[in-house]
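Sending over a structure as structure tokens; questions will come in a sec.
With one protein chain withheld, the remaining protein chains of the complex are depicted in position.
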Amino acid sequence: MYPFNLRKLKDLLFLVITGILSLLMIIPLLHIIFTVFVEGIGVIIRVGPIFVTGTLSDGGIGPAIAGTFILTFLASIIGIPIAFAVGVYAYEYPDSIIGRATTALLEIMLEFPTILVGLFVTQIIVIPMGTYSAIAGAFSLAIILMPYVAVYTKEAMSQIPFTFREAAFGLGISKIKTVFLIIAPIAKRGILTGLLISIAKVAGETAPLLFTAGGLYQSYPQGITNPVGAIPLLIYTLVQSPSPSDHAMAWGASLVLLLIFLGVFIPLRLSIKEVKL
Amino acid sequence: MIKIKSVKMDAFDLITYPAVFFVFLLFLWMLLVYFTNSLPAFQREGLNVYLKNIWIASEIPNKEYYGILAAIWGSLYTSLIALAIALPLSISYSIFVGDYLPRKFKEFMIIVSDIMAGLPTIIYGIWGAFFLVPFIKNWVMDPVYEYLPFISKFSQKPASGFSFLSAGVLLGIMITPFISAVVREAYGMVPHTYREAAYSLGLTKYEATKILMGYIKPAIISGVILGFGRAIGETVAVSLVVGNAFNLSANPFSPGYTISSLIATQYGNSFIYEHMTSVLYAAGLFLFFIGLIINLLGIYLLRRWRKNVSL
Partner (left out) sequence: MEVKTKKIAAIVTIAIVAAIIAIAIWPHSEEVTIRTTGATFPQYQVQKWINEYQKIKSSVKIEYEGGGSGHGQEAFLQGLTQIGRTDPPVTEEVWNKFEKTGDRPLQFPEVVGAVVVSYNVPGITHLNLSQNTLVGIFIGDIEYWNDPRIAQDNPGINLPHQQIIVVHRSDASGTTDIFTTYLSLINSTWADEVGAGKTVEWPVDKMGRGLAGNGNPGVVAILKQTEYSICYTELSFAINENLPTAALENKDGYFVKPTDNTIKEAVSKVSSNIPVPEEGYKEDLKQLLNAPGNDSYPIVAFTHMLVWKNINGKHYSHDEAIAIKEFLKWVLTDGQKPENLAPGYVGLPEDVANIGLEAVNSIEVP
């Protein structure tokens, strides 16, 4: 009976080790969320509603929140239509040469170091314009947004059974109508969820904004060709300060960012089966 | 009107082709910007830009000289540490979630992993700077120095928590969900018959899993490659914990630099120097190509494997 027991023991040990390591994997996240809440809640309670509406000298991060929304919104306007078309294309021609190249390019862009996008946009927009601007920051984010949206669109549409297409073509409906008016609406839910998850993802980006958005924390943004701030950028600056009050601000801002992210992400995530991040 | 007879362009193509064209153009444009802007650095210093550890920023252009070897080393080193941490975690997670957990907990674990993947990196950054750096100093570095002084690397009292190790651990935490996603997907794709065959031979779960892991090895490798790509490109979180010192040390406890952190800290003042901007673009180009090669390789391996499985 001895060898049998050893095998059982090994099996048990295996279970315990994988279990512990899996737990170890999620502990950092739980600790991060816990820490951000504990450290961030204090300053928000102390400052009150001013924290989300006031300017930096009032003790608030209002302009940064506004900036993040403006940047994300503009990035969506720029990025989504293009990305949607690219995703539809990749869905329609999965096997053509361009179609395969497109899919490969999207996957490369998904993994691309975001700081490189920021530098690129600085070179082509910020320096020629002679000013940091919301539009430059948004363009940076749009470049990062596009591959996500395209891939989600493609995958959501691929889920739709092929028979729908055949039926549509059989009725003599053109390709464009089939794809945009039949397949896309059926895949609407998947596409929309993908869109929102992508948007939630870029809203938290820092590196692409470093040399493009400029930062604006004493007043609210004044137009898309002027500099804007963003919550992640502000946190990055505040973390590098020695003063405890700046650190408290940084935690508070992190809590706001975390709540925005979780508020968007969790409901969406619960509504679908898979995400690609 | 020019008539193109061989190519049929319908309305669908008219809408989608420009978008596809634009994305390709954007990518090539990016490559071009990095290439043209880094050319002066190569003309001036040749490959020494990559092969030397030197950083002389002078406003007298003749004296300027830059070599980013320390940053390249730091990027590779921290990413490797990250992989060493992420790999066992990801594999365990995939097995545990795939084989042992009841459905309810399984969903929870997967959602947690997805949240980790999407969490804004600056939140990892603030946690890294304020919690992880002192934690690693007090609970890893100091004990190791205390109890393992006979290993020459650790015979000096560690200076501070800002180090390759802290950056590596933080990156490891950040890339674990990405590798997990690939491994878990692959593990789930293993045909049922294989599993059944293994059990019918009377193998324990452990023994069966060992065999199945061998089967999905290519997927694990591509997951590792993709994780490496993520790690090497990460900027702000690493910049806040790595110490930003030009240091070629192999000691994981010493501070260092990474390519992306170098760009983030230096680009804002590079234009007042004659040659620094170009060197930073050369650094970017390096990152560009590493990212490109790594990702292409990872994607290629994953695709090949998926094809094999689905056959």
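When the chains are written out, they are named A and B in that same order, and each has its own residue count from 1.
Simple rule for what comes next: a residue touches a chain if its C-beta (ideal position, glycine included) is under 8 Å from a C-beta of that chain, and two chains touch if they have at least 3 such contacts.
Keep in mind it's a predicted model, so treat the numbers as computed, not measured.
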Chain not shown: contacting residue from B:16, B:121, B:244 or B:278: B:244
Touch with the omitted chain, as defined above, among A:37, A:73 or A:164: A:73
Missing-partner contacts on chain B, residue numbers: 53-61, 133-134, 156-157, 159-162, 243-249, 251, 254-255, 265-266, 268-274
Residue ranges of chain A at the interface with the undisplayed chain: 55, 57, 70, 73-74, 77, 126-127, 130-132, 181, 185, 214-219, 221-224, 226-227, 237, 239-243, 246
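Definition applied: only the chains that are shown with their structure count from here on.
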Where chain A and chain B are represented by their mean Cα positions, the distance between them in whole Å: 17
Residue numbers on chain B that touch chain A, as the complex places them: 10-12, 15-20, 22-24, 26-27, 29-30, 33-34, 37, 88-90, 92-93, 95-97, 100, 109, 111-127, 129-131, 173, 176-178, 180-181, 204-207, 209, 226, 229-230, 232-236, 240, 260, 263-264, 267-268, 280-281, 284, 287-288, 291-292, 295-296, 299
Chain B-facing residues of chain A, complex: 7-8, 10-11, 13-15, 17-22, 24-26, 28-32, 35-36, 39, 81-86, 88-89, 92, 98, 101-102, 104-109, 111-117, 119-120, 122-124, 143, 146, 150, 174-176, 179, 197, 200-201, 203-207, 210-211, 232, 235-236, 239-240, 247, 250-251, 254, 257-258, 261-262, 265-266, 269-270, 275-277
